[in-house]
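This is the structure, below, for whatever I ask next.
Note that this complex is displayed minus one protein chain, with the remaining chains in position.
Each chain gets a letter, A and B, in the order it is written, and its residues are counted from 1.
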Amino acid sequence: MKEKTLADYKAMQERCCNCSYCKWIPLDKIKSNRFAYNCPANAYFKFNTYSARGRFQAGLAVANEELDYTEGMTQMVHSCLSCGACDVACKISRYNLEPLEHNIALKADVIEKGHTILAQKVMLNTLATEGTLIPNMKKADRAVWSEGLGFKDLAKEKAEVLFFPGCKYGYDKTLKETLRTTVSLLLNMEADLGVLGESEMCCGGRAWQMGFEKEFSKTADINISKIQKTGAKIIVTPCADCYHALKRLYAERGLTMEVLHVVEYIDRKVKEGRVTFTKPVNMTVTYHDPCHLGRQGAPFVPWNGTEKKIFNQIHTWEPRRPRNNGANGIYDAPRNILEAIPGIRLVEMERIREYSWCCGAGGGCGQSMPAYAEWVAGDRVAEAKSTATDALVTACPWCNGMLSKAVGKDGETMPVYDLLELVARAL
Amino acid sequence: MNNTIEKLIKIAGEGAVQFSEDAILPHIGNRNFETPMRPMAIVRPQSGEQVEAIVNYAKENGVPLVPVSSGGPHYSSSSAPSVPGAVIVDLSGMKKIISINRRFCMAVIEPGVTYGQLQKALADEGLTISVPLAPKINKSVIASLLEVQPRLNSVYQWNYIDPLRCMEVTWGDGNRMYTGEAGGGVRDLNKQQAQGKWQINGAGPMMLDFCRLLTGSQGTMGIVTWASVKCEQLPQIHNIHTVESPSIKKLCDFTFEVLRWRFSDELMIMNAAYLSTVLAEDVISKEKIRKQLNDWQAIVGIAGKEMLPELRVKQLESDISDIAKKLGLNLSPQRKEIEGADVLGRITSACVGTHWRESYSEEFAQIFFVTTISKTEFFVNAMNELAKNAGYPVKEIGVYIQPQHAGTSCHCEFLLPYHADNLAQVRELFFKASAIFSEMGAYFARPYGIWAKLQFEKDPLAAKHLKTVKKIFDPKMIMNPRKLSTATVEVAK
Partner (left out) sequence: MALVREIYKEFEEIVGIGNISEEPVVLETYRCVAAQSSAHYGPYDQRTPTPQAVLLPGSTEEVQKIVLLCNKHGIHFKASTTFWSAQGYIGSDNAIQLDMRRMNKIEVDAKNQLAIIEPYAIAAAIQAETMKHGMTCNIQGAGGSTSTLASTAGWQGPGPSSIFTGTNYDNMLSAEWVLPNGEILRTGSAGSGDGWFCGEGPGPSLRAIVRGVAGTAGDMGVCTKLAIKLSPWPGPTYLPSTGAPPSYKADLYENFKYYTLCFPTWEAWAEAVRMIHENRIIYIGHRQFNMFGCDMKGAMVNILSDPNKQLCDLPDLLEDEEIKKQTESMRIDVQVVIAGMTMLDMDYKEKALDEVLRMVGGWKNEMMLKPDIANWALLYLIRMGRKNLNYVYCGAYEGHFGLSRGNYFYSASLVEEASAIKREWEIKHNHMAAVGGNSSMGGLGGVGGGGGVSWEFFAHFDAHDKESIKGVCEYFNKTNQWMAQKGLGGCMGKLNESSRRPDGYNRSQEEFNKTFASTPQPEVFVYQWMVKDAFNPKKLSGSYYKTLDPKAFVEGSGAASRGVFI
């Protein structure tokens, strides 16, 4: 597959109309001034430069060799969380721009030209040596979490379902029990479950989000080969980042297996009547849509085409190009589960579904720009608290981690749950 | 005969200049306790060209000019000179209705055109124009609009200056021009109208809003010689209703709700003293009417116009009645037992015959300002308290509230009748109440007389900036000197 360079985006850079819609949630959805913003980088760093529009304009200047990368510009480029909120907002009215794709292309360009943030280098080194993007983690410890659970080792035997926990769940000790409970749940649902075990490695999605295309490609190709060999029919993952990598990025590179987030899997089982929640969980909760499960969670649809102008100047694509605008993400499955649990009352935040606010972990910024990422998470916590809810629920360990860290910063704490924890309580 | 008078005669003609005692006397004002000043002469120009020539002469020779458009008697202090030796530029003879355009509901009129005259001409075309409360028959429409008198049906008023639009003005520096949309075209009204331009947009032209330098200026900036005004459809059905209450607060809540949904045409609140004063022909009938009234009443006009008038009136009556009921009030058609009082005719039409102010042997002091509807009750209570302390009978204080005036402001007005024997008492009360209201947050947007000092002391920056602007448009400070207090104080030479 041909990797695009920044120069390939010149048409988009010049066709961005500076309307600023990329800075706001879709305007139709605004319910307050406080939670109207959608772009964390623009909201935190404030200058227009940090918005998708600013990135188009900066990218154009780079492509035209009018700007050189400086330290400040490098930081600007990498501050994009790759959350895709700008992408959804832009595509409310534009059919010929891909802001998220361009943001990542700009990152790839700055990396290509040798400009990265120190923390990113550490992450990438760990990926190369230990197969994970989480610094200080060891390859040898990867499967420790699953000891005693009675999984099938897919390197040795066959199973219908490949369970892919991802790095965050796999290594984070605070999430270990949740993960183990989850697997027990799945096993109780009579899932024919297996894991890659010690040969599992990072999905690489975070590297892709950071613009490290080559590193991602290398990781993805190794993983795809391993996964295809297992002969499993379905991959299930509890991580939104892994889900996005497997579902969309790997599919683009040839993975043909069905990919489900664990909430989809459970929702399916509930609908089939295979699972019934019996124990009440009495609380009011609000649900945080992970970016890579929600607006970026739509299935990959292959396309290989070109631009075609009709009626003199109207831009279209030939053949029809799939639109990744957040319309087909995974929003209902987690909500269906919450609504099926007796005692739970779901109240929504203002920014939800395709226009959800990022938790701050995206684009590796949780590690590369921690103060900024924590501010982003804090904004989400503030939004959750404004709903007068008892708890904040999500379906991604990265979101869980960021939100949990931010939740007590204002002196008022609030439980943050992975949806799976509530499922476990309800069974 | 001095040089000025000779020159004025040369410009406007012999019959157009007066300087006899009889002619001058009505212009020596004693309005709201201002010190009367004697003008030198009265000139009655007949055209914009003559006005331009008069202003240029005055500019060259430092002659103070005071523009007046309405016929007498004059109640507004803005038309009374504040310096001796001024020339009154009396525009009341410029009475042409230049054009009426039914399609665009626009009319172009000269400054001497009165409400009585204009309403009659507009009625022939199926139009009318919004009015201030019970204008006198010879009240100049343009003067009323430049003074920004509150209109009764303010729901139709889009902004502060409505229904005033474009104007021809000669500034104090002697330059004559058109304002608003008309200022962007040739300086020839006939040619503009022949091109299909009807002086609809009063803003600008360009980025300077010339009209707003004239509104509220009390003749200190320039002299207007024609203006276009936005008219309205003449109602096919026009009913008047009242909502009575012993509580002003309830009526404020009621008018807020009515305005909030843009219901009603005329809408105002008056106490018994004010309404009976306006409705009556004399003191005896005033008392008779007053006895029939509750302490407070909201007057609600409901009109059906071009489109399904019956249905519209029915709907409005029902919806407004519902609002009243929710507040424990009752919307009732004009009470027949208010003997001899044609409420609608009296308050919305130019008074035919004697104006109510002339019906009484009393004089009237007026205090008015703008505030918000939510604050009016406090001002009323304060006024009552001040009157009590001063020994003035509270029941004689008239209160008129126009709940929405010029956008969101609320016009709050007190009427204090007095005789020669309690003049000093009322004078003191007037000054004291004005000062205390100012401290309470009353905004004297139209700062006549002493109110200018009170207001500009609260806002010295406005005075400073206004002085800068005044110097641009009236560099020799000849236009109604000393008006607006500190903002024009450098005049008196």
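Heads up, the rule we're going with is that a contact is a pair of C-beta atoms (placed from the backbone, for glycine too) under 8 Å apart; a residue touches a chain by one contact, two chains touch by 3 or more.
From a predicted model like this one, the values you see are computed outputs, not experimental measurements.
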Legend entry - Listed residues B:Tyr115, B:Tyr418 or B:Tyr443, member touching the removed chain: B:Tyr443
Inset, instruction - Among B:Asn32, B:Gln46, B:Gln117 or B:Thr220, single out the residue that touches the unshown chain. - result: B:Thr220
Inset, instruction - Using the touch definition up top, pick the residue from B:Phe19, B:Tyr156, B:Phe364 or B:Phe431 that touches the left-out chain. - result: B:Tyr156
Legend entry - Residue of A:Ser20, A:Asn125 or A:Thr174 in touch with the missing chain, whole complex considered: A:Ser20
Inset, instruction - Check each of A:His78, A:Lys91 or A:Arg351 against the chain that is not shown and name the one that touches it. - result: A:Lys91
Inset, instruction - Tell me where the left-out chain touches subunit A, residue by residue. - result: 10-11, 14-21, 23-24, 26-33, 36, 46-49, 53-54, 57-58, 61, 66-68, 70, 72-73, 76, 88, 91-97, 308-321, 323, 325-327, 354
Legend entry - Contact footprint on subunit B, counting only the chain that is left out: 52, 56, 103-106, 148, 156-160, 162-163, 165, 173-178, 180-181, 183-187, 195-201, 203-218, 220-221, 230, 232-233, 256, 259-263, 305-308, 311-312, 315, 318-319, 322, 370-374, 406-409, 441-447, 452, 455-456, 458-459, 461-462, 464-466, 468-469, 471-473, 484, 487
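Here, only the chains that are shown with their structure count from here on.
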Inset, instruction - Could you tell me the distance, in whole angstrom, between the mean C-alpha positions of subunit A and subunit B? - result: 65
